[in-house]
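All protein chains but one are shown in place.
Up next, chain A:
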Amino acid sequence: MAKLTIKRLSPEEEFPDLSQHNNHMAKVLTQDMYTKLRDRATPNGFTIDGVIQTGIDNPGHPFIMTVGCVAGDEETYEVFKELLDPIIEDRHGGYKPTDKHKTDLNPDNLKGGDDLDPNYVISSRVRTGRSIRGFCLPPHCSRGERRGVEKMSVEALDSLSGDLKGKYYALKNMTDAEQQQLIDDHFLFDKPVSPLLLASGMARDWPDGRGIWHNDTKTFLVWVNEEDHLRVISMQKGGNMKEVFNRFCTGLTKIETLFKDKGTSFMWNEHLGYVLTCPSNLGTGLRAGVHVKIPNMSKHAKFEEVLKRLRLQKRGTGGVDTAAVGGTFDISNADRLGFSEVELVQMVVDGVKLLVEMEKKLEKGQSIDDLMPAQK
């Protein structure tokens, strides 16, 4: 059994200075809570200090309220409940410790979504993450575990067929030509530079055990051992979100079946849904989004209000840490937990449709007041 030695002084002396901090962890963590939680460790030896290190080292972010903590394994969410439940509640719109999360990966339940105007919607994408039960998560995994995740994932992916058939490129073995192609396709991920990620320990041993898998048509992509065990991405140019979501669900379901055949499964439970490294990605872990040209709408005084009511979020086209350039925005669902996959993609499809309608009206100099949506 695990035997860990830890030398520490009193909880009062160890309590972090969070006076300059503005993240979810800093809002919730009190001296009493810290005193109580620091006497625990998960069966894999992950402690409260491991959970909160990233939040201590990164007081805040210019664009978003960061979570400020990570999970080192599936058990983190149980063992450190007292800290994580209120953070989850605050981050996920009031989600209670007793709430149940619904998983729905049946793409037939999505209405419409195949006709977003390609003159405005440049590309469509759905991503999520999956963790393999029995392995520690990226902040805490050993090299052996990380390689185990890679091996299992590649075996499963190699058995995909049809339009999902593809190839794995290990980061440490790729040729210059392969690397250049992946860069040109905008698929290559590199060692993270964000201190939010580095401070959690997820970049240790880079690039060992990391890689990219994609299908031959380059519409289904899997990242292995970046911020999560697996990040699964379905994407294509244009506005056919339905097709993107179809492929997403089919691919995920097939991969999950393959894992079950091998006697393992994804980390999932009926309270938190799919379990991932960052508490912000619990539930569906799903971000469905488009790159959409809305230069007029984005300058409108009511833009933020509209997004809020539609439960959508804007980012720059470079991703979470960027601002928009020109009038092109990345628009995606703001929620992850408490709504099913189908519900979230439906919100994006309906919401983007409305945004494009509003953009067209503004182009003609017309008002959008009668199009204002109700709060979802």
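Please note the rule applied: contacts are C-beta pairs under 8 Å (C-beta built on N, C-alpha and C of every residue); 3 or more make two chains touch, one makes a residue touch a chain; residues count from 1.
Methods note: contacts and distances are computed from a predicted model.
Missing chain, UniProt name from the options "Creatine kinase U-type, mitochondrial", "Sodium/hydrogen exchanger", "Aminotransferase class I/classII large domain-containing protein" or "Cytochrome c oxidase subunit 2": "Creatine kinase U-type, mitochondrial".
When the full complex is taken into account, the listed residue touching the unshown chain is A:Arg147, out of A:Lys102, A:Arg147 or A:His271.
Screening A:Asp32, A:Asp185 or A:Asp205 against the full complex identifies A:Asp205 as the residue touching the chain left out. For the chain missing from the display, the contacting residue among A:Ser10, A:Thr175 or A:Gln375 is A:Ser10, taking the whole complex into account. Where chain A meets the omitted chain, the residues involved are 1-10, 13-17, 39-45, 49, 53, 56-57, 75, 78-79, 136, 142-145, 147-148, 172, 198-199, 203-206, 208.
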